[in-house]
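And then chain A:
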Amino acid sequence: MSKRQYAFYPGCSSQKGASASNFVTSIQMMCEKLGVQLNEIPDWNCCGASIGYGEGGELPRLVLNARNLALAEQHLPGQDMVSGCPACWLSTRETAERLNKFDDLMAEANEALKEAGLNLKGSVKARHIVEVLIEDVGFAEMRQAVVKPLQDLKIAGYVGCQTNRPFGITGESFENPLYLDKMIETVGAEAVSSYDQKVTCCGGALAFSEPDKSQKQIRDIVESAYDHGAEMIVTPCQLCQANVEVYQSEINKKQGTQFNMPVVYYSQLMTVAYGGGVKQAGLDGHIIQPKKLQDIAGK
Partner candidate 1 sequence: MTATIATNQTLLVVGGGISGMTAALEAAECGKQVILAERNATLGGRTALLYRYFPKMCHPTCGLEINLRRLKANRNLRVLTQAEVTAISGTRGNYTVTLKISPRYVNNNCTACGECAKVVETEIPDPYQYNLSQTHAAYLPHAMAYPQRYVLDPCIIGTPDADKAKAACKYGAIELDMQAETVELKVGAVIWATGWKPYDAAKIQPYGYDRFDNVITSVEFERLADPHGPTGGKLLRPSDGKEARNIAFIQCAGSRDENHLRHCSRICCMASLKQTQYVREAYGEEGRSTVYYIDIRSIDRLEDFYRKVQQDPTVKFIKSKVANIKLHEESSDLILHGVDTEGYHRYAEQHDLVVLAVGMEPESNGIQLPADMVADASGFLEGSADGGQFGAGAASSPLDVNRAVQSATAAALRAIQVVHKTSRPELVEGGAKS
Partner candidate 2 sequence: MSEMKTAAYICSGCELGDKLDVAQLSKIAQKEGKMALVREHEFLCSEAAVQIIRDDIANEAVTHICIAACSRRAKTEAFHFPEVAMSRANLREGVIWIVAEGSEHDEVRQDMADDYVRMACAELKKMKLPQGNPNHAGNKRILVVGGGMSGLTAALEAAEAGYEVVLIEKENQLGGWASKLWKRVPFKQPYAEPQDTGAAALAAKVTAHPRITVHLNSTLAETSGAPGRFGVQIAQESGASVTEEVGAIVQATGFSAYDLNKLPELGGGKPNVTDQAGLEALARAANGATIKRADGKEISSVVFIQCAGQRDDSGTHLPYCSGHCCATSVKQAMYFKDANPDVDTVVMYTDLRMPGMGEDFYRSAQDKGVIFTKGKAAAVETSGDGCTVKFRDLILDEDTAVNADLVVLATGQVPNAGVDLEAWNPIVTAAEGGSEEAKVQRVELHKTSVLKLNYRQGPDMPQLKQGFSDSHFICFPYETRRTGIYAAGPVRRPMDMLQATEDATGAALKAIQAVENASLGRAAHPRSGDLSFPSARLEGCTQCKRCTVECPFGAIDEDEKRYPVFNESRCRRCGTCMGACPVRVISFENYSVDTVGMQIKAVDMPDEFSEKPRILLLACENDAYPALDMAGLQHHVYSAFVRAIPVRCLGSVNTIWITDALNSGYDGVMLMGCKHGDNYQCHFVKGSELANYRMSKIDDTFKQLGLEPERVITHEVAITDHARVAQLINDYAAKINEIGMSPMKAFA
């Protein structure tokens, strides 16, 4: 069957050797199995992320994203623009919607884009890979592709903020989204349904600037996962993944906890369930080793 085509916007953290490089690795096979083809947008640039506002301000931030949209429009016409990183998705979608809503903003953006030899019509739809999986592929197909059900694996589905707010996945609640748990169950694992930190903020970009405040957030997120008997945390968000995994050692050091809770991407679960090995699933890219998952992948 012909594959579903998308204009792919990886985002900075997904680049080779960057903090979420193992995420991009992990989606290759998943997409392969699900007949999803991601065509990287040529010469894409950073979205400005959720902290770009400080120095960047409004229009510069918008045009950064407008440029990516324009490139997609130009080089991959007719394809939805898909991102794996919530921050990228959010900035792009916000930009697309605001430019399409306010003509003056669109005009100004294009005036700036002209400097980079580009022009935006505003035809591109900015989407998140999870949307593609749920809306275009569907849970049935996701389940079909499973060859290695992740039995007796208890996982806390941690959705975080930006995959969930302000846009979120259509039909899901901002306070208690269920799709991630559903995806966990789709690959044969058990979701901790009572996990109460599902949408708690990990501190986001303030993990750098306000370490103590963010680490308090992270502590709640990990602690509750332990309390509810989770063996690992799964998330759709690069920044959440990094923050929650990376800072556990810090928290242990400062607060004498013994956190060692693996944090993986849904895509890694799926790749393993679809028969992928440790490398294919990017499971070699962790600071806290998701042993159990690695073992299954090893088998």
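A few comments on the model shown:
By our rule, contacts are C-beta pairs under 8 Å (C-beta built on N, C-alpha and C of every residue); 3 or more make two chains touch, one makes a residue touch a chain; residues count from 1.
In picking the candidates, the idea was that all candidates are chains of the complex that A comes from, given by their letters.
Only a predicted model underlies this, so the values are computations on that prediction, with no experimental measurement involved.
Here chain A touches just one chain among 1 or 2 in this complex, the one numbered 1. Within the complex, the chain A residues that touch candidate 1 are 173-176, 194, 196.
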